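Missing here is one protein chain; the remaining ones are kept as they sit in the complex.
For clarity, chains are labelled A and B in written order, and residue numbers in each chain start from 1.
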Amino acid sequence: MRHHIENRIYHVEILPPKQDTEKLHEDLELFTTKYNRVKESGYCACITDNAMGLLAFQGPEVIEELCLKVEPSQVMIHLNTFHTKANLHEILDTCVAQGIKYLLIITGDGSDRLPKLTPADVGATDVQSVTSVELLRYIAKQYPGKFTMGVAFNPYEPQEHEFAKMERKMAAGAEFVVTQPIIEKNAIVDELLRKYPDVPVIIEAWMSKKLYLLSDAVGYEIPEDTEFDPIETLKQIHRDYPDCGVYLSLLGFKTQYHLISDTWVRE
Amino acid sequence: MKIVVCIKQVPATNDAKIDPETKRIIREGLKAILNPFDTYAVEEAVQLRERFGGEVIVLSMGPEKAALSIREAVSVGADRGVLLSDRAFGGSDTWATSYALANAIRKIGDVDLVICGKQAVDGDTAQVGPGIAAHLDWKQATYVMAVEDASDDSIVVKRMHEDGYDICELKLPAVVTVVKDINTPRIPTLRGRLASEKIEVPVWKPADIGADLSKIGLDGSPTRVVRTAPPPPRNTVTKKISGTSAECADALIKELRLRSIL
Partner (left out) sequence: MRVNDDKQKNDYSNVWVIAEVLSGKIQPVTHELAGTARMLADKRGSEVWIVLLGNNVSEQAGTLFAYGADKVLVADDGSMANFNDEIETRVLVRMIDKYKPEIVICGATTRGRALIPRVAVVTDSGLTADCTELDIDPENGDLLQTRPAFGGNIMATIRCSDHRPQMSTVRPRVMKAPDPDPGRTGEIITENVTVSDKIDIKRILEVFHSSEAAVNLADAQIIIAGGRAMKGPEGFDILRAFAARVGGAVGASRAAVDAGWIPYAHQVGQTGQTVQTKVYIACGISGQIQHLVGMQSCDLIIAIDKNPDTPMMQMADIAVTGDLFEIVPALTAAIPKL
């Protein structure tokens, strides 16, 4: 992951088609276009796992079914705890078969239809419910050497609690961190960098103009009248965090993509 | 084992909104989905086939677009489906619906087991499963929470009751209705979804299943809705209570006393 930062490889989030889509084939085509564009740009495509609890097809199966080419350093798969054990192994086995190496392990959002992994499924005896920590530990044990796994960091949660969790995630085998989106320099993210100087940290940058969506996603209030220019904010993030990678969420492929080729500059 | 799963397409309530006036759910303009309880029936049938071999056939009665729900069942492992669709079936109550489904099951032929969800979330009657069993004169087990064992000629199930549960053995053929506890339905894979788009879903008319026209549709339904009315509206004013926890508890106790609840 250090390689991604040194070579200024953006992490670009792509959502796979939703399960309830009425135009699956169009959606698959759009996914292919985005995936290939990210790949051709030399960036890393980050594919979500039922984001916000909305049922979608899985990144690895889409890649397999559509015969998309995988360059190991250019694909990252999100994986959360809302799966059956059989389904989890199917996803991981597909990742291995397709040569996918990077996983972002998160606890995730449930929904009515999504089953959750049980502690017994992942061989955890000391917990009531499975979080990213148990999932990480389980994958590290079941698939030794196969994956490079990262975890999420939320600077909007109570700090003490979040850092205690980060300690457990690191102990379980996390090798990189992706933060929740920030729109300015953040003291808690700074603290994270101080605590883990050797761990690659990827800052998530919010690329949508709709800040209220960010409020919903991270659960912290942003004043509605805040002026927000995503591209300028992105440039500022690079200036503030020159040693971090950047993860672009909700990037507009039509309106913004061509603008990011020269946002990541080094003085 | 040849298994028929009876499913129903129902309005989705998950993206429904609340009417600010009546504080009830607005049902108009909702998407159609596979009845949530039926997903457990489909999953159980697919698991039985995976364990014991055989075939899973999905059967539904409804408008032509109900074929989508049949395809959804195929995307998670059912082998094929049949749709009963015709104006003459319209307006069927649970008696007439179970008559038509039973006739279709006879026509499919050599069926060992019929699985239904406990009830459909739009009608909430839970009557069609036992109704099918009665029309076929097969044994039945309702509120099934586990299939303990199965063989070529029998099935052992665990039934839920108000005061506990029991385990019973049914010689096949039989009809079972299942509750949510029974399994965790799988989510369609992309491969399954793409395959389900390619299957043919035959549409059967009353004549195809040898249905007596006086026993289907409105004419074949003993019950008749003669009036519908909105339920008494919910209190449109929400009484708001806040303050310290002790104040809240006090105020709430007062409200309960005022309504003679305590």
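Just so it is clear, contacts are C-beta pairs under 8 Å (C-beta built on N, C-alpha and C of every residue); 3 or more make two chains touch, one makes a residue touch a chain.
Treat the numbers as computed from the prediction; the structure is a model and nothing was measured.
Asker: For chain A, which residues touch the unseen chain?
Answerer: 110, 112, 115-116, 118, 128-129
Asker: Go through chain B and note every residue touching the omitted chain.
Answerer: Against the missing chain, chain B presents residues 11, 13-16, 18, 23-25, 27, 36-37, 93-95, 98-99, 121-131, 133-135, 139-143, 156, 159-171, 174, 180-181, 221-231, 234-235, 238-246, 248-253, 255-256, 259, 261-262.
As a convention for this text, only the chains that are shown with their structure count from here on.
Asker: Suppose each chain is reduced to the average of its Cα coordinates; what separation in Å results between chain A and chain B?
Answerer: A distance of 37 Å separates the two centres.
Asker: Under the stated contact criterion, what part of chain B meets chain A in this complex?
Answerer: 14, 31, 36, 184-191, 193-194, 197
Asker: Which residues, counting only chain A, touch chain B once they are in their complex?
Answerer: Residues in contact with chain B: 19-20, 24, 55, 57-58, 61-62, 65, 84, 86-87, 112-115.
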